[in-house]
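What you see is part of a larger complex, with each chain still in position.
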Amino acid sequence: AVSPGVLPLCRQPPAWGRAARRSSGLSLAPCRAFSNNKILVELDESSGVATMKFKSPPVNSLSLDFLTEFCISLEKLENDRACRGVVITSNVPNIFSSGLDITEMYGKSTEHYAEFWRAVQEMWLRVYGSNMVTIAAINGSSPAGGCLVALSCDYRIMVENPKFSIGLNEAQLGIVAPFWFKDTFVNIVGHRVAERSLQLGSLHPAPEAHKTGLVDELVPEEKLQERAAAVMAQWLALPDHARQLTKSMMRRAVLDRLVAHREEDIQNFTTFISKESIQKSLRMYMEMLKKKKH
Amino acid sequence: AVSPGVLPLCRQPPAWGRAARRSSGLSLAPCRAFSNNKILVELDESSGVATMKFKSPPVNSLSLDFLTEFCISLEKLENDRACRGVVITSNVPNIFSSGLDITEMYGKSTEHYAEFWRAVQEMWLRVYGSNMVTIAAINGSSPAGGCLVALSCDYRIMVENPKFSIGLNEAQLGIVAPFWFKDTFVNIVGHRVAERSLQLGSLHPAPEAHKTGLVDELVPEEKLQERAAAVMAQWLALPDHARQLTKSMMRRAVLDRLVAHREEDIQNFTTFISKESIQKSLRMYMEMLKKKKH
């Protein structure tokens, strides 16, 4: 996907290098081994468009394993000349992604929290900074980190079902969205909508999400993939080089901000999540989720 | 209102300390003495919601005395564990607040201008940086500094009467809104609406104010307090700690900018307002207001 001479949007040699990746818990095992695990990746070489389908039931939660596979799959596509765009969607009914896996944030070691958070950062840096055209085909609910995945794409199409909702609802759980979640959100919906939505931890039903600009369009479920392909074709009609440089110009400030404060952000996360009060909140939340199931 | 471990949004020890406050003209007299003077404060301990009613006829103008009482009342609520939110409204028919008291800016000493301006800054730092949920229930017109008070809250509900208008109309008087008035405005309506509205010194009738996003919703006058209570309950449903940290994340950059340039901003104001041409403009404006009354 990278034309010669076009650097990835996030130039940061150590973080993107093999050594840094190893130390961050991402190993470079062959891609095929991962591809049929939690994410199904199909590349149509004739159109240059890949589809990534999240298939990690029950709710496509972003565990450390999922994030690792996601990053490796993205990197593989990014480096594949035959691939110019990727559609991200879900293979699980009614859910796009439920967001960060709470079990990774509860009752673990500080080292584990740090490793997990680095993988969350890595995922965002790769999606938001991708040189490929990225389209989120949102076929289910998408709270918190699931919403972040969608926000980091170039374009968002959501199934018009009002039972599906999307938003950065961290405040509802007693936690705070990191500044780079916020920056990504503000870039899309503006400061005022973001301020209110983040403080209230709002989950916006699809029609409201469309009205506020959180998603770009709504379609009936049976039209979703067809529409994603049509939008992709429209974006791929542009010369890659000019489009990539333009995207970088729009996003670099926000990407650079995390890159500059990455270790500090990991430190903040591990300190915050290790607090007794926060661990207690998470335990209560998990218990509530368990009861809901029964 | 401040949970243990949650710092006020504006951490700036000297400026918030007793000494700084004394030198800025705000004395720490007992609150009760002020509460029944220019602002009526009622705290409902069962809901944790206070109501501040401006009752400084004829137009609730923001005089030095008014601002002093306003800041002390806010500080008292901020430090009261029983209080989590405040509704700001007017007890004077047809006017929310007419804004800064022009008599404080005309024919006085440089020292007086400086003291007055510091009090205006202090008021904004306290409202925009409050840890409490702040809702403006705008039951009358609200030009200039009156608009700033509303803009600094978390949510704005305005009576739908098109005779009531709101806006930063400083340019109409030949003066310029300070950068932090502008920053607050841009955070709500975006750069373009702010640029046009500030250059034209627009006063937006309630329906237009709603359309541009300057206020969040319109209600009939008799429903105003009921609706404010309902919105407050919605905001108070969130855990204070997460909501406060989120609010701080959204507002800190703009708050810090004034804190960093506070003395310079006072200097700019006193120099500007002392100019013969500006003093003349204000005199003509006051004479026009007097004639209007007769």
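In this document, chain identifiers A and B correspond to the written order of the chains, with residue numbering beginning at 1 in each.
We take it that contacts are C-beta pairs under 8 Å (C-beta built on N, C-alpha and C of every residue); 3 or more make two chains touch, one makes a residue touch a chain.
Because the structure is a prediction, the values reported are computed rather than measured.
Undergrad: Wait, 2 copies are placed, so what's the full copy count for the complex?
TA: 3
Here, only the chains that are shown with their structure count from here on.
Undergrad: Please work out the Cα centroid separation of chain A and chain B, and write it as a whole number of Å.
TA: About 39 Å, centre to centre.
Undergrad: Residue numbers of chain A touching chain B in their complex, please.
TA: Within the complex, chain A contacts chain B at residues 170-177, 179, 182, 190-192, 194-196, 198-201, 281.
Undergrad: Can you list the chain B residues touching chain A in their complex?
TA: 154-155, 186-190, 213, 216, 234-235, 238-239, 241-243, 245-247, 249-251
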